[in-house]
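Before anything else, here's the structure in question.
Excluded from the complex is one protein chain; the other protein chains are retained at their positions.
As written, the chain order gives the labels A, B and C, with residue 1 at the start of each chain.
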Amino acid sequence: MSPPDTSTTSSGQGFWEKFALLDRRIIFAFIFLALALPLFYTIRQPIAVSPEGRAYYEAIENLPAGSKILLSFDFDPPSSPELQPMAEATFKQLFTKNCKLVVIGLWPQGPQQAEKALASALLDTLFKDKKLEYGVDYANLGFMAGNENVIKKMNSDIPSTFPSDYKGNATASLPIMRGVKNYKNFDFIIDFSSGYPGTREWVQFCVDRSGSKMIAGNTAVQAPENYQYFHSGQLKGLLAGMKGAAEYETVSNQPGKGVSFMGAQSVSHLIVMLFVILGNIAYFVSRRKR
Amino acid sequence: MRKPLLAVPFASLFLFSFASAQAPPAPVTNLEAKDTPNDRGEQVDLSWTVSPDENRAANPVIGYQILAAPAPDSPFVPTGTASAGSKQATAKDGLKNGKPYYFKARAYAMDSSFAESEVAGPAVPKGQWWNTKPNYTRIFIGMVFLVGAILYNILRAKKKELYIRPIAGINAIDEGIGRATEMGRPILFVCGLGAASDAATIAAFSVLGRVAQKVAQYQSKLIVPSYDPIVFPICQDVVKGAYINAGRPEAYSDKDVFFVVQDQFPYVAAVNGIMLREKPATNFYLGKFFAESLILAETGFQAGSIQIAGTDELIQMAFFIVACDFTLIGEELFAASAYLSKEPEQVGSIKGQDWGKVVFASLTILGVISVFLESKIHFFSLFKKLFVAE
Amino acid sequence: MMRREIPLFITSAVGFIFIIRFFIPHEPFGSMEDTASSWIQVIQAFAIWLGVLNLLKVSLDKIYKKEKGWGYAGIIILSFLAISIAGFFFPFWESQSAGDSYLQHARKFQYPGTSFDWFYTYVYAPLSSTMFATLAFFIASASFRAFRARSFQATLLLLSGFVVMLGGVPIGNVLFSWLPQGWQVSDIADWVRNVPQVAGQRAIQIGIALGIISTSLRLILGVERSHLGGEG
Partner (left out) sequence: MPEMVSITIAGFLTLGIMSFVYKDNPIYKFCESVFIGVSAGFWFVSIFYQSLLPQLTDKIGLTGELADSALAYYRQSSSLASAQWFNLIAAALGIMMLMRLLPKIGWISRWPLAFVIGSIAGLRLIGELQTNIITQIKESILPLWAPQYVDGSLNLAASVGQSLTNIVLVAGILTGVIYFFFSKEHKGVFGGAAKVGIWFLMVTFGAAFGLTVMSRMSLLIGRIDFLLRDWLHWLG
């Protein structure tokens, strides 16, 4: 399929003709400013919570206290502005409910991101007194290569898929992993993902095959692909991008970076839309002249 | 039988309870044990009626533990757990196929006191030879149909040429090659970030062969930077083969089909550089693409190239549609590869896939009708049961 | 034979086991699949190494032959060596906690505070994040250039993009707060996302799924051989 012709020939030298061929670096400058300046101010704006976002929060809220949760970190630093705020807020909600957390990563950078999110959640004053202990309350099993194969193999044997944890301890020796054989031993699965392997593979090879319940945090790019799984019930909740993080922070009443970045989002979106509108005016004006 | 590994963590669940001894809870009742269906064995399903003390205010039941033994009077060892509220669990620790087991369930209260149920069993864990869940049956039928349709059409395509409708992007491919020749600038071909086994990459190989052959005939230059170390030598083979077919093997150079790096953004950084330095007349992006799609397409536009894209990655299609001159959407990429190669295997596959679509559409329409008529006509209620029921 | 038939046979056999295993829970297929999965984990790890070694080979070649840009190839090699040394040999200069064996210690190579973690946090992460972030600029310039109402199709593309963009940020609802309850911009955006977009995606997805199924089938049956390469 061919999109509309992009080479707008300009014979006249009017403002709009020139504008239609604007040097894109001018747009770049506007975008940079639109994102940078709002960070200096706090922009108050109401944040509407989508059904998927609310479902995500409620799915966790409805878990029995002390549930055992498997979290998969399938993203790398570039996606962390979107996923890290979600992960931190999720950890906090889970620890509040005394859940036991087991973290894995299908991306090599995942476990490292998980450590950073855990560290920030554990610093929270809420949990200082709880004395959450590694190996008992949470564990990080590290990265394993093999993509969907790893997901599938965990369905039959998790300790053999991850023989040792991130710190080099034998997985089977961790108190939290005692009695854990496969997905059936987890009450819930949470996936933070920004691509392949990610939520789609988890749905295909874990949810569809083991019947586990799962929610996911996705980048805004990846989310559209996975909405269908939310609608079909294969996912119980879904957070999409920075807005999802802001929604979740709003619903769970723990405003953080997600909420504060939304101001810059609003301004930059307005700038992009402004350029689209001006571009269309330029297009129609120069077409009429021709 | 294995040591009772479970005892330790289970006890740790109660670390926070300092309540003084209170009344022990009532046990679960109606405990039943039977072999888990549709599994490889070594598991037994248990179900019960929950303890009435789950919701009492003082010292409620907070979890269950399953114990197993080879005989009703031999010692029972833990083999599974369940949280409060659950009515079933699967016992799996230490069970062996073909041996009878007896089971007990313990209801644990807040203060670690517990009550044991009656003994249930025996149940003999064993593996099954066929998964009888309805969805598995559906998948099996679907698979048999599709495999049959594709194979039948491949055989048909071997006997005579089958019709595939022309696809808009295909002419653009030849035009793009012509443009490069006229302008005396090279052509850039990116096979994407997929592995050699990805359907999109395999389709890209076919198109690459076609492009390389034309390039060899017109005596222009082709640049193929590779991402995957396994896709890389295949690209070399494909291009070399095309040059030989075109009768100009001497024009092929290993330097033009090269390996870059196997990490997404470093790869993009490098290809960006190639585009701005070599200024190709036409860029092909065929195969699997991820976030880099728009960076490539915008940089290519900046370099003044005509761009033709095709991918089976849902999200990236949108970027290619917006930023490229021609885009093969999803399955169109596979169809284009079949159309260009004319290989009966590929053409037959496309035909078989079309049969699949006909069945998909028919089932959807029948299904929509059946939602209306299921109460009136038996056929439709049966249909709905077959396709919609769990 | 060794070069073609055996690989084709391996592909068929493994593919067949993975399919059979889905329908037949009984042993030995389950164990066979588990073993195959373990092996694949190892093979794929080596495949990533292959990519790395290939890069080194190409770069060293460039330096050796003093090709154009060989200086940059040198930078590649140096950066590679720096982070690899930090990863493999850091225990020599970072203190070992009591009771750890050497390997246990070495495994903590990416703990916060190690040299490897330094490279990850201050070199790798900013570089990859920034490369990815340039997309913000490109998505703006692409929308400016291509979102123009040149035809009916292009207008649909523009409108749905516009509505979803506006509905995505809180300010959208603020600007159009005069719209009736239930018809707010974010509601319309949600509807576009949940109805026509889901429909379009499902149609595309089905086509792709069929394409992948038939390619997989050809691979398993050994009629698709392009992945083996041309020669031999």
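In this section, a contact is a pair of C-beta atoms (placed from the backbone, for glycine too) under 8 Å apart; a residue touches a chain by one contact, two chains touch by 3 or more.
Just so it is clear, the model here is predicted, and its values are computed rather than measured.
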_For the chain not depicted, the shown chains it touches_ = A, B, C
*asked:* Can you say which of C:Thr134, C:Asn173 or C:Ser186 touches the chain missing from this structure?
replied: C:Thr134
*Touch residues of chain B, complete complex, unshown partner*: 2, 42, 135, 138-139, 142-143, 146, 162-165, 167, 195-197, 229-230, 233, 261-263, 265-266, 269-270, 272-273, 276-277, 314-315, 317-319, 321-322, 329-332, 335, 350-351, 353-354, 356-358, 360-361, 363-365, 367-368, 370-372, 384, 387-388
_Take the complete complex as the reference. Which residues in chain A touch the chain that isn't displayed?_
1, 25, 28, 31-32, 35-36, 39-40, 78-82, 108, 111, 142-146, 148-149, 152, 156-157, 159-160, 162-164, 168, 170-173, 200, 203-205, 208, 219-221, 223-224, 228, 231-232, 234, 240-243, 261, 264-265, 268-269, 272
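The working rule: only the chains that are shown with their structure count from here on.
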*Viewed as a graph of touching chains, is the assembly arranged as a line, ring, star, complete set, or other?*
complete
*Would you kindly say which chain has the C-alpha centre located farthest from the C-alpha centre of chain B?*
A
_Roughly how far is chain A from chain B, centre to centre by C-alpha average, rounded to an integer in Å?_
20
*Whole-Å gap between the CA centroids of chain B and chain C*: 14
*Hunt down the residues of chain C that sit against at least two other chains at once, touch-wise.*
30, 48, 128, 131-132, 139, 141, 143, 145-147, 157, 201, 205
*In chain A, what residues contact two or more other chains?*
3, 6, 24, 78, 224-225
_chain B partner contacts - residues on chain A that touch it in the complex_ = 1-3, 6, 24, 64, 66-67, 78, 136, 175-176, 178-179, 181, 184, 187, 195-196, 221-222, 224-225
*chain B residues within the chain C interface of the complex*: 38-41, 127-131, 136, 139-140, 143, 146-147, 150-151, 154, 196-197, 199, 202-203, 205-206, 228-230, 232-234, 237-238, 240-241, 258-262, 265-266, 268-269, 291, 294-295, 297-299, 301, 312, 314, 317, 319, 321-323, 329-331, 333-334, 345, 349-350, 352-353, 356-357, 360
*Interface residues, chain B side, partner chain A - complex*: 5-6, 8-9, 12-13, 62, 80-81, 83-85, 90, 92-93, 168-169, 172, 265, 290-291, 301-302, 314-315, 321-322, 324-327, 329
